[in-house]
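Take a look at the structure below.
All protein chains of the complex are present and in place, except for one that has been dropped.
Think of it as A and B in the order they're written, each chain with its own count starting at 1.
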Amino acid sequence: MQSNAALEYDYTVAKLFTYTAIIFGLVGMLIGTLIAAQLAFPELNYLFGEYGTFSRLRPLHTNVVIYGFTVSGVFATFYYSAQRVMKVSMAESSFIMMVGKLQFILYVILAAWMVVTLFMGVTASKEYAQMEWPLDVLTVLVWVLWGVAMFGLIGMRREKALYISMWYFIACFLGVAMLYLFNNMEVPTYFAAGGLGSMMHSVSMYAGTNDALVQWWWGHNAVAFVFTVPIVAMVYYFLPKESGQAVYSYKLSLLSFWGLMFVYLWAGSHHLIWSTVPDWMQTMGSVFSVVLILPSWGSAINMLLTMKGEWNQLTENPLIKFMVLASTFYMLSTLEGPIQAIKSVNAIAHFTDWIPGHVHDGVLGWVAFMIMAALFHMAPRMFKREIYSKKMLEAQFWVQTTAVVLYFTSMWIAGITQGMMWRAVDEYGNLMYSFIDTVTVLHPYYTIRAVAGVLFVAGFILFAYNMFMTMTASKKLEEEPQFRSPMAA
Amino acid sequence: MFHWLEKNPFFFSVGVFIVIAFAGLIEIVPNFAEASRPVAGLKPYSVLELAGKEVYKKDNCLSCHSQLIRPFKSETDRYGQYSLSGEYAYDRPFLWGSKRTGPDLHRVGNYRTTDWHENHMWEPTQVVPGSIMPAYKHQFTNIADIETAYAEAVTVKNVFGTPYGDEFQPSREAWEAHKPKVLAEAKAIAADMKDPGVKAAIEADEVPEIVALIAYMNRLK
Partner (left out) sequence: MSSLMIKALAFAAALIVATLVVVKQMNVNLDDPINQLTLLGAVAIAVLTFGVSAKYVNQMKTDKAGGELAEENWDGIGEYKNELPGGWAYSFLGTLIWTVWYFLWGYPLNAYSQIGEYNEEVKAYQTKYEEKHTNPDDATLLQMGKSIFLVQCAPCHGITGDGMNGKAHDFTARMSKEQVLDVINNGQNQLGYPMGAMPGGMATGADAEAIAEYVAGGMKGEAPAMFAACVACHGADGTGNNGMAPNIAGYDDALIKNTLTNGKKGMIGKMPSFKTMITPVQEKALTVYLQSLVQ
């Protein structure tokens, strides 16, 4: 293994995806806040005619935050960290450089097209797979290009053994590729009917219960391979890197990784409990969900233990705060999920707001925190300037932490209440509540969540501004910082 | 051995792929043989109903409504008989939803009617005080795309063998001949409605989205 001291990493592509992560994050979370407010104040449904109803906007929210914000964050951190942990620069291969740029261009086209079609109501309607077939084709292309860049870089690497983050990036690539293809098998009706109707429309290859199984095999594992695996890749790189601490235990990394890979896929049917899929499959989903707690907590614990003895870093460096809290929110959602997967608990939890509550523990407290911290760590190194304001960073941390706590506690209470009200019977055995009773009682919780949304977006605006100033106006750095990111007060 | 894999990315990737693909096979494949069989008497969706299903997807009602009645007394009391796998045999895609901000709709055709939906979709709070469901007034003026719905009928018949019976055989060639049938079905629904715009559109041989949507709602039983 030769070490090349003069290696200059090239962050062109990482920077491009950083910009889109910020923009899509802002747009997606603004829409999230709007739809949260709509459930508390329905008049807000009529701001943009038919395009502004809760139901049109909800898939826009989910798609923009997943395929816009999260996936941009994944690509940005990949193009940043993969070079470094493998000691290879994008600048060394004009081919890979071109692939990366092409991937970005197609990705932006795809994302814009996705936003337009979803606004128009062109949708295949399966959750997290709403994009119609022509967009699927483009998605596959973007993904393949990412694969080419990834394995190209791996082929050129100077570091023989792959670092943990790379294990997770590879798994993200493979998992999404496999699942996405199967779930999006659909027949375009225009061609199958010999030229009738809309070109965009398609029907799923699978029907009813089968379609549900394939969809949640995907849906659950989209959580695994988009919201978990690449984010774990991030925490394994950015936390040790920012803190200068060695990863606590190789064995723990190893068992958590292979455990996660093995167990995750079995748990998908926990989205279909009490449905018409066979009982044994539902039970399999429940049982493996419980097992899944451990490989999930393994990574989080590994990261918390990496910070052993570093209390002062935790109190002094807001980026460490973000990452440590992200690890604990990861623990929260990966214990809450398995418990919601237990059949009796799911009887209450399913269909209620407790599920979006669980979702946002993960996506706000874990995914968004981790991505923002990672981008902050990258900024001084990519733009060769120190972080613009530490105060702003601190403020952002507290505002957003408050927001997540308000979000999950309000939806926790709302969901459990609603689930129990649906089941409640009066003393004669008749249903105690009409449906609308179970809706109006949620008003205060929906209001709290809307406030949480406003706070989280406010924090995100601080983030975006701080990043923008870091890129353009902050003090220049002479030398790349080794560990802790430099920041102005 | 694992450390060896970490140094050999190709085998590492193969290993990951095997581990993740394996569970998928066990989870998905066994169900395919059985679950797609329709229950006795299940009729494929008519063209108008398919157009309504598209409206349901377009306005994404499934973000608030499920179509899956679970086998609990509290649900069967509220919504009727629990759902059976065979009832979904023609649902491409399935529309179970995953959130009940509003009530389940799998059997809404049993206990709501055309005129009720007309009132409700125009302004939910006028029928259910306190409702947080948005009003869908644009469905009264937007025109449903029955040609695409017809293309869907042709597709599911040709590609998946959906049994449309002898009287109605959708095909590329028969579209013009079948169109009046679709319009007649829409007229029958609109007869129970009062909105003058809807009535006028129907007279002009156009099908407003709301009419198709109600045909679909009424079919959910």
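Observations, loosely collected:
Keep in mind that, in the parts below, a residue touches a chain if its C-beta (ideal position, glycine included) is under 8 Å from a C-beta of that chain, and two chains touch if they have at least 3 such contacts.
Since we're looking at a predicted model, the values are computed, not measured.
The chain not shown here is touched by just one of A:L44, A:A347 or A:V367, and that residue is A:A347. Considering the whole complex, the residue from A:M120, A:V137, A:M185 or A:M420 that touches the absent chain is A:M420.
In the complete complex, the residue from A:W113, A:F151, A:F182 or A:Y248 that touches the missing chain is A:Y248. Only one residue in the set A:A91, A:V144, A:M199 or A:V291 touches the chain that does not appear here, and it is A:V291.
Mapped onto chain B, the footprint of the missing chain covers residues 71-73, 76-78, 80-82, 109-116, 119, 126-129, 192.
In the full complex, chain A makes contact with the omitted chain through residues 81, 84-85, 87, 159, 161, 163, 237, 240-241, 244-253, 255, 259, 274, 279-280, 282-284, 287-288, 290-291, 293-295, 297-298, 300-301, 304-311, 314, 324, 327-328, 331-332, 335-336, 339-340, 342, 344-345, 347-349, 409, 412-413, 416-417, 419-421, 423-436, 441, 482-483.
By our rule, only the chains that are shown with their structure count from here on.
Between the CA-based centres of chain A and chain B the separation comes to 29 Å, rounded to the whole angstrom.
For chain A in complex with chain B, the residues that touch the partner chain are 38-39, 42, 45-46, 49-50, 53-56, 58-59, 121-127, 151, 154, 160-162, 167, 170-171, 174-175, 178-179, 182, 187, 189-190, 192-198, 201, 203-215, 217, 254, 258, 261-262, 264-266, 268-269, 271, 274-278, 281, 284, 347, 350-352, 355-356, 422-425, 430-431, 435-436, 439-440.
Contact residues on chain B toward chain A in their complex (touch as defined above): 2-3, 6-7, 9, 12-13, 16-17, 19-24, 26-28, 30-32, 35-36, 54, 57-64, 66, 68, 70-72, 74-75, 77-78, 83-85, 87-103, 125, 128-136, 138, 142, 145, 147-152, 154-156, 158-160, 172, 175.
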